[in-house]
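Missing here is one protein chain; the remaining ones are kept as they sit in the complex.
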Amino acid sequence: MSNSIKLTLNIWRQANRHAKGRFETYQPKDLSTDMSILEMLDSLNDEMIAAGKEPITFEHDCREGICGTCGIMINGMAHGPDRGTTTCQLYLRRFKDGDTLVLEPWRAKAFPVIKDLLVDRSAFDRIQMAGGYISVNVGNAPEANSILIPKDVALEAFDAAVCIGCGACVAACKNASAMLFVSAKVGHLSLMPQGHPERHDRALNMIAQMDAEGFGSCTNTLECSAACPKEISPKWIQRLNGEYIQAATVTRR
Amino acid sequence: MILDPRTPSGPLDQRWAKAKEEMRLVGPINRRKFKVIIVGTGLAGASAAASLGQQGYDVHCFTFHDSPRRAHSIAAQGGINAAKNYQNDGDSTWRLFYDTIKGGDFRARESNVYRLAQNSANIIDQCVAQGVPFAREYGGTLANRTFGGVLVSRTFYARGQTGQQLLLGAYSSLMREVHEQRVKLYTRHEMHDLIVKDGVAQGIVTRNLMTGEVEAHTAHAVLLCTGGYTNVYYLSTTAMASNVSATWRAYKRGAYFGNPCYVQIHPTCIPVSGHYQSKLTLMSESLRNVGRIWVPRTPGDKRHPNDIPEAERIYFLEERYPTYSNMVPRDVASRNCKEYCDKGHGVGASGDSVYLDFREAIAKEGEPTIRSKYGNLFDMYHKIMGEDPYKQPMKIYPGPHYVMGGLWVDYHLMSNIPGLFVLGEANFSDHGANRLGASALMQGLSDGYFVAPYTVSNYLANKMNTQPLSASDDVCKEAIDNTRNLIDRFLKAKGNQSSESFHRRLGKILFDKVGISRTKQGLQEAITEIQALREDFWNNVRVPGDASYVNQELEKAGRIIDFIEFGELMARDALHREESCGGHFRAEHQIDGEAKRDDDNFAYAAAWQFNGLDKEPTVHKDELKFESVKLTQRSYK
Partner (left out) sequence: MSWLTRTFTSSVGKKFLAGLTGLGMFLFLIAHVSGNMTLFMKTKVGQDPAFNAYAKKLHDLPGFALAEALILLAFAAHVVLVIWLSYTNRLARGEQRYAEVRSKQDPQNQLALFASKTTLLGGVIILVFLVVHMADFRMARFMDGNLITQAKVVTALQVPWRAFLYAIASLLVGWHLFHGIQSGFRSLGMRHPRYMTYIQKFGVIAAVLIGALFASMPIAIFVGFITK
């Protein structure tokens, strides 16, 4: 059942990329336990607009945990305290009356803050561009059932393919490493037979781009996987390590 | 003006092949000289950009998201249809065509729908080649499931995340083209206007959402792949930023809007919990494969669903439609749910929901099987509702999900403005008055991978040796000024209400009066109320901040005023269509509770022409000719 709840929010406010940010404290009115975190921010923003203040900038879109647009560090945890959950799927019933929530943007050199809780994640797109695809032109495809893929292989590839590109792995990693993201991309494509022809270049190029973007490296702390809303396993990172060394030693280039 | 749909003649199954043969081509060395603008990077936009980029055109692709992969196609759950007949259960191109045209209540063009069915098989091939991890059988072949409104298993799926996987496939193809520098990608750029000169679409005006810069981009052709306008209802299953702005502003520049009243209300959404709710979450139609829909026999029965014995439940879809039972098309299911809720059988806090029960399926197939097929949906439901659907039935509620209406296009997917192509949900073309499940993904990809590459080339071949319009041309300046003036008007508004509050109010008017069931009186009221809302908006809205940097309130205000203006057109279209068909149900026109079409007077697509905001639009009729199918009363009994 719906109940009212009172929360104190410490929210990171930052005017632009170069401005110095700071925390500001808010106590939104009329919160209900059935509200999502983002609905709470909507409601706070409505209040602020009515009061003539500048509302809080935060990104969101589908609000059902699939588009990967939202992402807030809540009390020091990417997407909040629950496992396998995006920020938009986190409801206030998860908190206790009187709690204080600290809301911060993802912090990484490769994800510069644009405004308030909004960060620039275009680094992920550039990593994808570097090799996160199978080069097949439209019209070139063979009959779908001519490529047989064992069920367990398809299922395993799917486990990596569910990555929503939200960046929680980077946010949660103590090294701001993007290895879970990159490994999910490489893992999905290299596991499928269609992705084999380019697997070496893919691993090499995507890692090179990841390094160029200024992400950290993996120290196997496994925090990324715990923060991942799609619970992508750290085994993909290990797989990528192997894939990369194999590619580096046998590639024909 | 007489609308020319440019439908080819001849036998239905040879029309597309013939049309392709007759199309003009551009040679590989000349393609780079043609600039093509694509707006939107969902399934239609990303696939069109990738295809045209591969052919060698100078493609410029715009999205208002931070990444092309965020487009709302990502949220499609259930699957994608294709007439592969892998299950040997009698499927064929003809049957997919027939199911789709019947599902659309005979309000779509035969030629378009047949082409869609023909392309469907190629789409699966293409997606598999891109590495989309579709569900498979143990032998390694592709698996299928059943969707509503059909009697065969032709839906390909990737757990409950088919849209995500297909979009990531199209996105990866697009990013490859960006890497190869055949496509230039503009992220966080929102289209604000269409540039039309001499009656031909020549470019767009965009606002850079980061810097606030308003610029004109010109090209030989413009493709709008900007999705549907379902979010006009505020509470819908579409993403928060989904909007009508691109198509609406093209409409205001002369493009005709086709069938704006055709909206799909999906029966299985998670119910609304309070006034603050921002979004509806869909529970995939595929759940109706295993779930049974029921309400308590006694109105107002407040017992826990697990305590209501079998004899005191009405499985109303099974009773009324024995052949299709729970798998009737969405419009039929929604209408029946509403009917029982209106009679007082509804459940949940506000009595507007029905149960979707998995008890039997779990008992029969076992929880692990159900979990492996639908686990993510069950988890999603659990998170939102705080109730475990493995232990008790889901409560579901009909919510706006998709729109069949959109900009009017001909067989080439070109609007009445030459050079303006419209793909995917943004156009009105293939689904008639109701869309069958798992057909939206099919249409977006068919348009982008297999139709636009031919028809756009054909158009460009006639533009040989022409340059794109100069960005300093007067029409570009005028369009830029038009955008800047609108932005100024928002920023100068002196009210104290957020634009979102107006969106909520608009949504309520539309859902109540232009929703599942519509009446003449309700629609007339809706028009008046929306007009009043528009005035109220300008008097009372506040858009804080300025236009020189990120300003999400400014972005929202633009989208919401377009929705308000558009809502009126929706109501007008619904009012003019004095019949019931598919998702458009006029209470005055029914037969035994089913939609009653008027084929003599309304077998046409309505294409609306803009005449100014305070003037009535003109309707043009694109007559639908049925040569291959017989018009029948749609029956799922």
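Each chain carries a letter (A and B) given by its place in the written order, and its residues are counted from 1.
FYI, a residue touches a chain if its C-beta (ideal position, glycine included) is under 8 Å from a C-beta of that chain, and two chains touch if they have at least 3 such contacts.
This is a predicted model, so every value here is computed, not measured.
K.L.:
Name every displayed chain that the left-out chain is in contact with.
P.N.:
Looking at the entire complex, the absent chain's contacts are A.
K.L.:
Kindly state which of the options A:Ala110, A:Ala130, A:Ile147 or A:Ile232 is in contact with the chain not pictured.
P.N.:
Spelled out, the listed residue whose C-beta touches the missing chain is A:Ala110.
K.L.:
Among A:Thr69, A:Gln89, A:Ser177 or A:Gln194, which residue is in touch with the absent chain?
P.N.:
Final answer for the missing-chain contact: A:Ser177.
K.L.:
Identify the residues of chain A touching the omitted chain, counting contacts across the whole complex.
P.N.:
Touching the chain left out of view, chain A contributes residues 10, 21, 23, 73, 75-78, 81, 83, 102, 104, 107-110, 112-113, 172, 174-177, 207-208, 210-211, 214-223, 226-227, 233-235, 237-246, 248-249, 251, 253.
We take it that only the chains that are shown with their structure count from here on.
K.L.:
Distance from the CA centroid of chain A to that of chain B, rounded to the nearest Å?
P.N.:
27
K.L.:
What does chain A use to touch chain B in their complex?
P.N.:
2, 16, 30, 32, 34-36, 38-39, 42-43, 45-46, 49-50, 52-55, 57, 59-69, 84-85, 89, 91, 93, 114-115, 118, 120-122, 124-125, 128-130, 132-138, 140-145, 147-151, 154-155, 157-158, 161-162, 164-165, 188-189, 192, 194-195
K.L.:
Along chain B, where are the residues that touch chain A in the complex?
P.N.:
47, 50-51, 54, 65-70, 72, 74-75, 84, 86, 122, 124-131, 133-142, 158-159, 161, 164-165, 168, 171-173, 175-176, 178-179, 187, 210, 237, 239-241, 273-274, 276-279, 281-282, 379-380, 383-384, 386, 449-450, 453, 496-498, 500-501, 542, 544-545, 549-550, 552-553
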